[in-house]
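All protein chains of the complex are present and in place, except for one that has been dropped.
And now, chain A:
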Amino acid sequence: MSTITALQVGESLTDVQLNPVSRLDLIKYAGASGDFNPIHTIDEEATNAGLPGIIAHGMWTMGNLAKLFTPYVEEGFIKDYSIRFRGMVFLDDVITLKATLAERNENELTFNVVALNQHEKEVVKGHIVFQEE
């Protein structure tokens, strides 16, 4: 496995493509996170809220995106993680997670991070600052 500290500005971590979003994924996240807002799990509640169908928790996508950095835990940790929620994630969507090194400042590596759906639309976008130790 290559190290994160050897990465050059403009280079990316290996993309991760998730399996199509399933209802069970969202039920599991609801249970693990304690966020039982029914628009994430119950069709009628989503429809009543004016949505085309149930949508993933934004924090589910944000949680997934951070895992690109977990293989590098021996080299540092996520110091800053900021995200803007830009689009909804629906059942059966196929989400791809990406991180590109934007800036290196002494021991701080700033990455542009994004989660795209199968239409190449950004659903989550932001930055991660990885602190080398």
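FYI, contacts are C-beta pairs under 8 Å (C-beta built on N, C-alpha and C of every residue); 3 or more make two chains touch, one makes a residue touch a chain; residues count from 1.
Here is the rule we go by: contacts and distances are computed from a predicted model.
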>> Can you work out the missing subunit's protein name as recorded in UniProt? Choose among "Catalase-related peroxidase", "C-deglycosylation enzyme beta subunit", "Sulfide dehydrogenase subunit SudA" or "(3R)-hydroxyacyl-ACP dehydratase subunit HadA".
In response: "(3R)-hydroxyacyl-ACP dehydratase subunit HadA"
> Which one touches the absent chain: A:Ile42, A:Ala66 or A:Ala102?
Replying inline: A:Ala66
>> Just to verify: which one of A:Glu106, A:Glu120 or A:Glu133 makes contact with the chain not shown?
In response: A:Glu133
> Of the residues A:Gly10, A:Gly34 or A:Pro52, which one touches the chain left out of the display?
Replying inline: A:Gly34
>> Touching the absent chain: which residues on chain A qualify?
In response: 18, 25, 28-29, 31-35, 37, 39, 49, 58-60, 62-64, 66-67, 70-71, 73-74, 77-85, 126, 133
